[in-house]
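Each remark here refers to the structure printed beneath this line.
Let's turn to chain A:
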Amino acid sequence: MSHAIYTNEGDKMKTVLEVRDLVKYFNVGHLFKPKYVHAVEKVSFSIGSGEVLGLVGESGSGKTTAARVIAKLYEPTSGEIKLFGEIVPTKMSRKRLLKYRKNVQMIFQDPFASLNPLHKVRYMISRPLKIHRLVKGKEIESKIGYLLEECELIPAKSFLDKYPYELSGGERQRIGIARALAVKPKLVLADEPTSMLDVSIRLDIMNLMLDLKEKEGLSYLYITHDLAGAHYMSDRIAIMYAGMLMELGPSDEIIEHPLHPYTKLLKKAAPKPEESLRPERLVVGEEIPDLVDPPKGCRFYPRCPYATKICSEEVPNLEKVSSGHFVRCFLYSK
Partner candidate 1 sequence: KYGGTLTLTGGAASPSPARIFNPFIPTSLYGVYVTYEPLISINPLNGEEIPWLATSYKWEDKNLKLVYQIREGVKWSDGIPLTSRDVVYTFQLMKKYPALDLNGIWSSGLQNVSADGPNTVIFSFDKPNIPVQAYISSTLIVPEHIWSKVKDPVTWTNPTPIGSGPFVFDKFSGSTYTFKRNPNYWQKGKPYVERLKFVIYTTNTTATMALAKGILDWGGYFIPDIEKTYVAHDPENFHYWFPPGSTILLLLNNQKPLFASAKVRLAIAMAINKERISKIGEYGYGAPAHPTALLPSFMDKWFDPTLKPLVYKYDPEKSVEILKNLGFTRGTDGIFVDKGGKKLSATLLTVTGWTDWVTDAQLIAKDLKKIGILINVKSVTYSTYRASLSTGSFDMALMWTVAGPSPYFHYNGRLNSKGSAPIGKTAVSNYERWEDPITDAMLRIIKETSDFTLQKRAMSVIEKIMLTEVPSIPLFYGPTWYEYNTRRFVGWPTKENFYCYPYSRLVILTHVHLK
Partner candidate 2 sequence: MILRVNELNAGYTWGDNLVHAVNDVSFEVEKGEFLGIAGESGCGKSTLAFSITGLLRPPGHIFSGSVFFMGKDLANLSKEEIRRLRWKDFSIVFQSSMNVLNPVLRIKDQIFDGITAHVNVDKEELLAHTKKLFKLVNVSSEFLDAYPHQLSGGMKQRIVIASALSLNPKLVIMDEPTTALDVVVQRIILQEIDELRRKLGFSIIFITHDLSLLVEISDTLAIMYAGRIVEKAPSAELYAKPMHPYTEGLMNSFPPLSGKRKRLHGIPGHPPKLSEEIKGCPFATRCPKKMPICENISPPYIEVEKGHFVACHLYK
């Protein structure tokens, strides 16, 4: 198999994160009879400096799991993670782990659940500064203020002594972003940061993230199930289905010329008020495969309108179809 690093070959930018053949199984059985959920299966991608990689897939496809493995919340079952070209070992000393965490931060989906209801904003933002010893005693307060204002929580002072329940959803999510930014990370894993927010607020958060990216030179792994949102945010998009990466390529190309049948389906399903008022009819087969006992061949074949015999027997490789565009489908394999 070609060990392509699935980057956008056109740009010669520095790779921040590289993930290779990442696998994560969860044991959901018990002591005597283990049973595994194949949540992430051999996922590989990379993210360049200042780049946003959108990870799109339906619920349960393993997006969160992948992000959490990268965030070192879960141990990978196998696979390799490289940060700035350096392999990140599974087990690390606390010091090394802290160094890793200083570079990789995360924004969570649910702005309510991701803030401890018992802590004030001041405490929550000050913690990363203290853990990583970024600023000295007196400067902390001004640094917190700076961070909050950067996330458009203005005036910062009025937020310092609030508890999460006193904030609106959008404000809460901004706190989450400010907290992640506090350590000046290089990579931010954003796990559906807007899906719990109201439509009118969503765009604000997305714009904030894009602004911060430019200002701080951040890279994002932007996870979403909303294809349009991914397109808005990302330079490249990766499509996941049932734990596997199905297609990966530059945003515009994925949207305009989707190759994988699943990507096509997603595109069809996405609301497009601007195009026509009566959408075209979708025809889809059975439902999502069981991840405890995944199908032998392509994971999408049970729903795929183009499925052939081979699809049920073999897993297609993720193959390059054009510069920076990869797809995992027999329709395109040579």
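Criterion applied: all candidates are chains of the complex that A comes from, given by their letters.
In this section, contacts are C-beta pairs under 8 Å (C-beta built on N, C-alpha and C of every residue); 3 or more make two chains touch, one makes a residue touch a chain; residues count from 1.
All of these numbers come straight from a predicted model, not from anything done at the bench.
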Pick from 1 or 2, the complex member that touches chain A = 2
Ask   = Quick one: in the complex, what on chain A touches candidate 2?
value = 58-59, 168-171, 198-204, 206-207, 210, 225-229, 231-232, 251-252, 255-256, 265-275, 277-279, 281-282, 284, 287-288
